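One structure is given below, represented as structure tokens, and several questions about it will come after.
With one protein chain withheld, the remaining protein chains of the complex are depicted in position.
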Amino acid sequence: MTQLTNYKATKIRCRQWQDDYVIYDQLSGDTHVLDVVSGELICALSKQTMSRAKLLALLTELYVDVTESEIESYLFDFIEKFELLGLLISE
Amino acid sequence: MKRPLLSCVMLNPKQVLEFNLPQWDLLIRQARTANVLASLAELLDANALEIPERARLHLKSAQIHADRFNIALAFEITCIEKALKDIPMALVLLKGSAYFMAGNNAAKGRVFSDVDILVPEQQLMAVEMALTNAGWMTNTLDPYDQKYYRLWMHEIPPLRHLKRQTSIDVHHNILPKTTCICPDANKLLLGAIKVPESNCWVLAPEDRVLHSATHLFHEGEFSQGFRDLRDLDHLLREFATSDDFWPKLLLRAIELQQQIPLFYALRYSHQILQTPIPESVLEASKQRINTTLMDALFLRALLPDHDSCNDKWTRLARSLLFIRSHYLKMPIYLMVPHLLRKTYRRVIGKELH
Partner (left out) sequence: MSNLPISNIASLSKSQLQQAIIKGLDFKVGCFNVRLVSPIVELVTHLHHLYGANELLAKEDFIDFHVQLSSPSTLRRYFRPQVNFFLDGYAPFKPLPYVQASALFEWGLNWCIASHANQYLIIHAAVVERNGQAFILPGTPGSGKSTLCAALVNQGWRLLSDEMTLLSTHDGQIYPVPRPISLKNQSIDVIKKRSPQSVFGQIVNDTVKGTVGHFCPPELSVQLGENPVFAAKLIFPKYKQGAETELSTLSKSKALLRAAGDCFNYNLLGVQGFDSLSGLVEQCACYEFHYSNLDEALILFTELSHQ
């Protein structure tokens, strides 16, 4: 994953209730329940392609009282997990 | 024999404007039995015809089915592309998945359950291994069934994906090795064309028609016969817009030694679905065949297998064609024990193919 990589979500439908996001993957037909931070990220990515820097900035807004390295680590795990789920593609 | 209501409507959709409710009822039932209900829905939609509410709901229900399958098929093809990307060969799709990727009219409203691909015989093992590594598994552990597919037929046993439960059939030819006249698969692969904006390939138009014809007229079970004939009708109508299509088709049939299936395809598509085929082409495709007998069989078996379309000879016609298909696929010393085994396994509920 380079600094120049951009990310976007595959075709999904999002619904949110309080602290939960429910995501429907229109390609695979899978339904996922996500925590509020992952949900916000993936829904933002379904609307526009975002660079790593933009994602980090968004995470910093969502996650308060967390260090920079924890945010980097969270983003790394998020990208890995959602690419594996087929919900995220990198360009 | 009387033309079924379904055929009449497919030839002239506006007829439905005169229909009463029992006629709509029968139309829906014939279409459902023939597995073309979604296709009928597309046809009626395209003609913007008014449909009674109950009938409309059944048509809509079938369209939902077809739409979902299209999405699943697109996804399945990308998964297969991924699994086979390291193998040095073109990914050639066959039948329904080919019509879908190529955007053929035959794909509209059609539900395709399996994906069929054609691979060079020398790549079979690599393909099977790559698919297995990506989560596909063979359903068939019975040694006889394994032998049936690998040694005698033109494919490895069907593979099923563990998670998605979808099936893929990997062919190395379009007809079994045991058939008297087996086409040269390399010729088919060499003629394949790439689908724009995709990593997939499909057979050339005349080969797509010939494959469809070969498949249908070597078939033993005709429960999908009307639907498969309709695929042929769609393909012929679509490809006939090219000036050189008919001569190419006739020449290719000779080259691949599939003149007989082509003759049947053109004859019955023309007679049952009124496919517009030039008289000269019908004449040129003629073969030395007892058409009285074959008409008696195919003009029955290729109609929807519904009480309203069958007559007292239909069951016999279907049974004779069943035996014929096995006779075509394998020599008699293999056919007789195979049919006996099939009958026994059907009775005990273990039949696979």
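Which chain is which? They are A and B, in the order written, and residues in each are numbered from 1.
One rule holds in what follows: a contact is a pair of C-beta atoms (placed from the backbone, for glycine too) under 8 Å apart; a residue touches a chain by one contact, two chains touch by 3 or more.
Since the model is a prediction, treat every value here as computed from it, not as a measurement.
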{"item": "Candidate in contact with the missing chain, chosen from B:Leu17, B:Ala46 or B:Ile64", "value": "B:Ile64"}
{"item": "Interface residues of chain B (partner: the chain not displayed)", "value": "20-22, 24-25, 29, 32-33, 52, 54-55, 57-58, 60-61, 64-65, 67-68, 71, 306-307"}
{"item": "On chain A, residues whose C-beta touches the chain left out of the figure", "value": "13, 15, 17-18, 20-22, 24, 26, 29, 31, 33"}
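Quick note on the criterion: only the chains that are shown with their structure count from here on.
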{"item": "Centre distance in Å when chain A and chain B are each reduced to the mean of their C-alpha atoms", "value": "42"}
{"item": "Interfacial residue positions of chain B with respect to chain A in the complex", "value": "68, 71-72, 74-75"}
{"item": "Contacting residues of chain A [partner chain B, same complex]", "value": "26-29"}
